[in-house]
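In this view, the complex is presented without one of its protein chains, the others remaining in place.
Going in written order, the chains are labelled A and B, and every chain counts its residues from 1.
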Amino acid sequence: MNRLSLFGLLGLVIRRDLLLAMRRRADVLTTLVFFVMVVSLFPLGVGPEPEMLRKMAAGVVWVAALLASMLSLARMFSADYLDGTLEQMLLAPQSLSVLVLGKIVAHWMLSGLPLVLIAPVLGLQFGMSFQGLWVLVLVLLLGTPILSMIGAIGAALTLGLRGGGVLVSLLVLPLCIPVLIFGTGAVDAVNTGMTFIPHVALLGAMFLLSLVFAPWVTAQALRISME
Amino acid sequence: MAINWFKYAAPASFYGLAGKMVPFFAWPAAILFALGIYIGFFVAPTDAVQSEAYRIMFIHVPVSILSMFIYLVMAGYAALGLIFNTRLSSMMATALAPTGALFAFIALWTGALWGKPMWGAWWVWDARLTSELILLFLYLGFIALQASIDDPRRADRAGALLAIVGSVNVPIIYFSVKWWNTLHQGSSIKFSDTSMHIAMKQALFIMLAACWLYVIAVTLVRVRSIILERERNTQWVSELAEVREGERS
Partner (left out) sequence: MQSYIIRGYFITSRQFNFMLEISNLACVRGDHQLFSGLSFSLGAGELLQVQGENGSGKTSLLRTLCGFMQPAAGEIHWCGRDVHELGEEYYAEMIYLGHLNAIKDELNALENLRISAGLAGCAVDEKEALAALRRMGLRRREHLPVKVLSQGQRRRVALSRLLVGNARLWILDEPLTALDVGAVGLMQELIGEHLSKGGMAIFTTHQPLQVAGVETRQLMLS
């Protein structure tokens, strides 16, 4: 028996969550299907004019991604909470933040990454330009991890509460607004022939800021919720 | 000196002190409010550009300023409660939240009323109005989170963490909304020039002071009832004159 290094632990948590998700694939698919469905509803709601659809494509994809990631947040810690695994995680002789980071990464790979991969297809439905699609994928790749990180704080705070699913959206959605603004701003900038670099740079800054603080804050929130 | 501070940090001793302090804030608030309304509506001259409609700012501006300020004060109290484990600070944070949400709501409502004659629309996605709306969401999140937790200790601590995360986010949200707004060329209420009439300035400051005092008074009243609710099983509450009176009748 050897002691696990921090990276070993991080890898273990990620592998574990992916393994569990593979044994109940339905959960991953529901998020993805929800995302595709919400995006497809917009043209039905606002009409099929190509010019308008092209203008709102990035916004629609981002709002749908935001809602889809809210949908999967409630599941982030609740299964581990109910079967007692979370208790054991709190007693781990390593930093809880590392465990939490592992769970966040796994959550993103299961709920954020599929959205990023399918987004170009949806963008094509909205008649987005090639360059617009490319930037959309880039900002989604930077932005969806931020949603998972901020969302983890909300999920930890609402652990085991009645109405947890709706409550977590109420807490987390306002905090995600900057991501939405810069994410759609980058695509708009490309469409109007401006540079998208500042938007991406700001998203990158927010990504780093959340990466530094969110796992630690989530760990504190878990300790508060488990008391 | 330090001992004195901690004496009043105990809910039991603060309860009495707060009760004595309330009139000292409530009465000046009422008087200043009456004075501010009088100056604002009868003394201050009509604005050249906005005519009479501008007078709504005497309510809109103070409540907007305070709604943002209260969030920071609330987060500060909540953080104190989380770090130093002082129950009273957490109770103060809980007591401030409804007033903050109310002020954010009034700011939005009066903003819409002001916007109709100015922009010709009840709602314009102006940077300040949008940030105010998001601020209201943040308040509602804080209140909803605390309301759904039964254990007061967990409610205090979870709320504190949320308020701290929120207050870190407030400037980011504000600047992102502002940037978003300038990109989309939104309109914003601007005064024709910086030379506001002296009576306008006076009314504005008096109203700000009145609202501030009101916040303090109403928070003290609310924190008193929170103390009573949380400490209902303790000896000192059952010995309070008003509690014994209530039991007898």
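Here is the rule we use: a residue touches a chain if its C-beta (ideal position, glycine included) is under 8 Å from a C-beta of that chain, and two chains touch if they have at least 3 such contacts.
Source: prediction; values computed, not measured.
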item	value
Sole residue of B:52, B:151 or B:242 that reaches the chain not shown, by the stated touch rule	B:151
Omitted-chain contact residue, chosen from A:36, A:64 or A:99	A:99
Those residues of subunit A which, in the complete complex, touch the missing chain	1-4, 8-9, 12-13, 16, 19-20, 23-24, 82-85, 87-95, 99, 226-227
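The rule is simple: only the chains that are shown with their structure count from here on.
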item	value
Parts of subunit A lying in touch with subunit B, wherever the complex brings them together	153, 157-158, 161-163, 167, 170-171, 173-175, 177-178, 181-182, 185, 188, 202, 206, 213, 217, 220-221, 224-225, 227
Interface residues, subunit B side, partner subunit A - complex	134, 137-138, 140-141, 144-145, 148-149, 151, 153-154, 157-158, 161-162, 165-166, 168-169, 172-173, 176-177, 179-180, 183
